[in-house]
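Here is the structure we will look at.
With one protein chain removed, the remaining protein chains of the complex are shown where they sit.
Chains: A, B and C, in written order; residue numbering restarts at 1 for each.
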C-alpha cells in the first residue's frame, strides 16, 4: 500500500464525527467500584449491544483503524486512531471489545498468528462476531503467570489440555480464548510454555462465575478437562510460548496507548471520580466542610496528575525516549491513586458508609465500594509486580533471586498450598 | 544479699520524692528537632551540670538503683527504679548519663566486664565522673554494625587499633569509649570481632565534630591511629565480640525499659509534641481551622498510642510473653510516628515554614526542623533494620539472603564506595 | 487484648472463643447473610449464659464481671466477636443493660436482657444532616405524666429485633434518655442495608411517641454524663472488636504468606512484603495497646477516658482499614471474592469505624479536648 493512498487524518476525523453524531448515543457517566450490573439477561443484552456497535463501526469503515486492510482493518496510522478517540469522546462505544479482544488478543495474533489464524479471526473480531478472552491467570499462580500449571500434551495432530484458569472477565458470554499452557515440565519455567486458541463454549470447558464480595460476578474460573485442540490452533512455536507471552504482557501493559484500541479521549479508568465525589459531598451535606474540601481537592489533583502522567508516558514511549516497561509507572500510579481515591470517597460518605437506606442516593452502597478498594491495585497485574518491573527494568536494579531459574519446572518448589495435576 | 534487707518500694519512693523536691529544679519542656544548643562553653556547662546532678543522686542513694551494691549501686529492683522514674517526673535529671553511659555501656560491663573493669568504672559512672560513649557505627558501615572495618592487631600485651567511628554523641565532652573492632579478617563477619574500652582523650584519637544541616554539632566522628590498648581493657573474649555485641544491641533496643536508666515517667522521646503543635497553631492563627484541628488530633492520637504501645511492649517483655526483639516494634512506631508528626507540625506552620523572622516566635525555625524530619527514623538503628527484625525475628519470616555468610570477612564484597585500610 | 490475662479472664475468653468456633464459623456467618435478625435467638441465649450480657451490670442487678473492670472483660468478648465476625447484638444490649441497671437494679428488662430472652438497642446517632457525633435533635417533651418523643434516629442496631430502645433526646438544652417499648404507637422502623453480613440496623422515626415519664432513665434534661459514659463504653467495645477483626485477618495473611509460593519461593521470603508485614504488625500491636488502654480507662472512669476512647477509634479506624486492605492486597484476587473469609473481618471493621463517629470525628474530638485543656490552663 503506498503512503499516498492513506486518507488524511482530518478528513478521517470529519468522517468519524459525522458517523458518530448520527449513529451513537451519548455515553452515560463512568461507573466505579465494579458494582453488580444486574441479571444475566441484562448483561447479555449489553454484550449484544456492544456487538452491534462494533458491527456498525466496521460497516462505517471505523473498525481496526491500524489493522491492515487484508484483515478487514483500515490500514491507517496511530494518528487516525487518536482522531477517532477524540471524535468518540462523550459517546457510547463497544467497550467490551477493546480489552482483551483487540489488545492483547488481536495484537498477539497479528504478531504471531499464522495467516490462516489471522484470516479466520481478525475480520470476525472487527465485525463484532468474536469476543475473545485471555486464559492466563491460574488459581495457584498469582503474579507468576509464567508458572502456569495448565498442561497440554501432544496427541498426533492434536493437543490434550487439562487444568484451570481464573479471573477471566465474562468467559460465559465470550467466544474464543487465548491460552497459555505448559507443554514441557523438564525444562526451565519459561522454556516449556505454548500458546493456544480455542472456542470457549465446548465440551471440556466448564465455566464457574466467581462471586465477588460486592455481588459482582464479572469474573469466571474455567476448568479444562481433556480438551482437544488441533495443532493448527497453536500460536507460535511449541515450547516458545514465553516469546509470545512477553509480547502479550507488553500489549496488556500498554493498553492505554495501544493503536488497536478505541478509547474515548480524556477517559481513563482511574478518572472521573471527582463528579461522584462532589455529589457525595453534597448528599452528605459536607460540601462546605474544609476537611472535605481538602479531600475533594486531593482527589481531583490525583486525577489531573494521572491524566498528565499517562500523556507523558505515552509521548515518551512513542518518541522512544522511554522503554515500553515505563508503562509499569502508569500502572503503579493508577493503582496507588485508586486506593487513595477510594479512601477519600469513603471518608466523605461518613456514617452512611457503614449502614444506609436506598433513599440515601449518592451515599448508598459506598461502603461496599470501599470493601473493594484494592481492586485497582490487584487486577491487571498487581502493583507489587509493577514495582518489581520499575525497579528492575526501568531503573536497572538487580533482579530478585530467582529460585526457579536453572532447574526443570517440575522441580520448582510450589509450597504447601498448591496442588496441581502434573504431566 | 537476703531479700529481707531490701528497702520496700514505698519508703524508697518517699525518700526519692523528698530528695527530689528539695534538691532538683523543675524540668524545662522537652525540645524537639535536635536544635543547636549554642556554643561549646554552653554545652560544657550543661555537661558539668549533669555530672553534678548525677553526683547528688549518688550521694542521696538514688544512683544505680538496680546495680549491685558492690559496684556502688543500691541493689534494688526494677520496681524501685520505676518508683524513682515516677518521682522524678517533672524535674531535671542527668539526661546525658542515661544513654549510652548506663545503658548500653554499663550494662555491657555488668554482663561481660572483668571484676577489675567493673570496680574501676561502674562506681565512677554512678558518681558522675565517667561519661561513656559507644564507638560503634562506621562511615562505611551504615546499618551493618557487625561489618566493622576498624582494625585491632595484637602486639604482646597490647592491641594496636586503626580505623574510624562515627555518630558518637558528644565524644568531645565524654571520657571513655566502648568500641567494637575487627581482630580477625579470615573468618566470617561475626566471628572476627572483639570489644575494647579506652579513654577518649588521648593521642591516637582525633575527634571531628560533624555539622548537621540544622547547625547542630551533637555528633562526632573519630579517627583512630595506632591507638595502643592494654589487653586488660578488652571486654569478652578475643574474636567473640559479637557475643558481647548482641547483648549490647539488645540493651540499646530496650533502653526505654531498662532498669539501669532513670527516665522521668510519662516522658518519651516521641511524645510531648502536642503542646508545641497547639502553640504553633495559635501563633499561625489557625487554631480554629478544621483542617488544622484534624492534624492536631492526629498528632495527639499518635502520641497517646505511642505511650500505650511502649507500655504494652514493656509489660509483654517483662512478663515474657513477648521476646526482647519485640522492642523493634516500638522503634518502628516511634520512627514512623515521628516522621508523620514532623510533617504535621510543618503543615500547621504554613508559609513561615519557608521563611520567617525571629519575631515569629513559635513559627520560627520550624522549616529547619522539617529538614531534619527523618532523624528519628535513622538514629539509633534505622526503621529499615527494625522492619527486618520484626519480620524475621518476631514473625519468623525467612531471613534475607546473606552474601557475607560462609566466607572470610576479607572476601565480602564492599562495593565501589567503600575504601578501608585492611590488616 | 492485653498480653497477659487473669485466670478468670482467660476462662471467659476461651469459653467464648470455643463457643464461637463451634456456633459462628464462617459458613454460619455466610448463611445468616439473608436472615432477618442476623442471629438465632437460641445462639444468643446460650451466649448470654456464658456471661456476654452481664458484664456492665452490677451484681445487685443480677450481673457480674470476672475482674474489677467489667468493661475490660466485655472487651475480651468483643475481641472474639471481631476475630469471628460473630453475629449478635452485643454492643447495644450491653450498653442498655448497664444503663438501665444503674438507674433501677430491679428493672424487669435487665433480667430479660441478662438471660438473652430480650434484645434492646441504644439510639444515639442521627441521620444526615445531624450525623455529626453528639448531635441530638430528637425532642423529648414532658406532657403531664407522659414524655413525648419526636424525630429520627439512625442507625439503630437490631431495632427491629429489640423489645426496647433507649433513646437519647434533647429536652431544652439538656439530654434525656427514654426507654421506649418498640410496640409503642408512632414508632416506625425502616430496615437499612449494611456492609456487615450479620449485624442489622434500622432507621427509627418517633412520631410523637408517648410513654409514661417513668420510662425516663435518669433525670429529664440531666442525662448528658450518662450518655457520655455510654458512648465511651460503646467506643471501647468497637475498638476491641475492630482489633479482633484485624488480628484474625493478619493471622490469616501471615499463614497465606508462608504457604503461598510465587517464583519458587514463599511470599514470606520477599523483603518488600516482609517490610509491609512489619508495618502491619506494628499497627496491630499499637491497636491492641490503645484499645486496651481505652477499655481500662473507660471502665475505671479515669479522667483521660474520653481522650483515650476517641484516640482508639481514630487510630484503629484508620490503621485498621490500611491493615485489612493490605491483607486483601497480599491475597490478590481471591481476597475480594465472597467465598474467601477475609472480607468477613474487613466488613466488621469497616462497619465499626462508622457507627459512633468516623476516625476524622474522633481526631477532632481529641483535638477539642486538648484545646479545652490548653484554654483552661
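Annotations for the structure displayed:
By our rule, a residue touches a chain if its C-beta (ideal position, glycine included) is under 8 Å from a C-beta of that chain, and two chains touch if they have at least 3 such contacts.
All values derive from a computational prediction rather than experimental measurement.
The hidden chain, counted over the whole complex, makes contact with A, B, C. Within the whole complex, the absent chain has one touching residue among A:79, A:187 or A:394, and that is A:394. Between the chain not shown and the residues B:187, B:212, B:250 or B:265, the one that touches is B:212. The chain not displayed touches chain B at residues 137, 139, 141-144, 147, 166-167, 210-215, 219, 283-285, 291, 339, 343, 347, 350-358, 360, 363-365, 367-368, 370-375, 377-379, 382-384, 387, 400, 402-404, 412-418.
Where chain A meets the missing chain, the touching residues are 274-275, 278, 287, 290, 293-294, 296-298, 300-302, 304-306, 308-309, 311-313, 315-316, 319, 321-322, 326, 329, 332-333, 336, 384, 386-388, 390-392, 394-395, 397-398, 400. Within chain C, the residues in touch with the undisplayed chain are 270-272, 274-275.
Just so it is clear, only the chains that are shown with their structure count from here on.
Closest chain to the protein centre (all Cα atoms averaged), using per-chain Cα means: C. With centres set at the average Cα position, the gap from chain B to chain C is 42 Å. Taking the mean of the C-alpha atoms as each chain's centre, chain A and chain B sit 53 Å apart. Annotation for chain B: residues touching 2 or more other chains are 290, 294.
In chain C, the residues touching two or more other chains are 265-266, 360.
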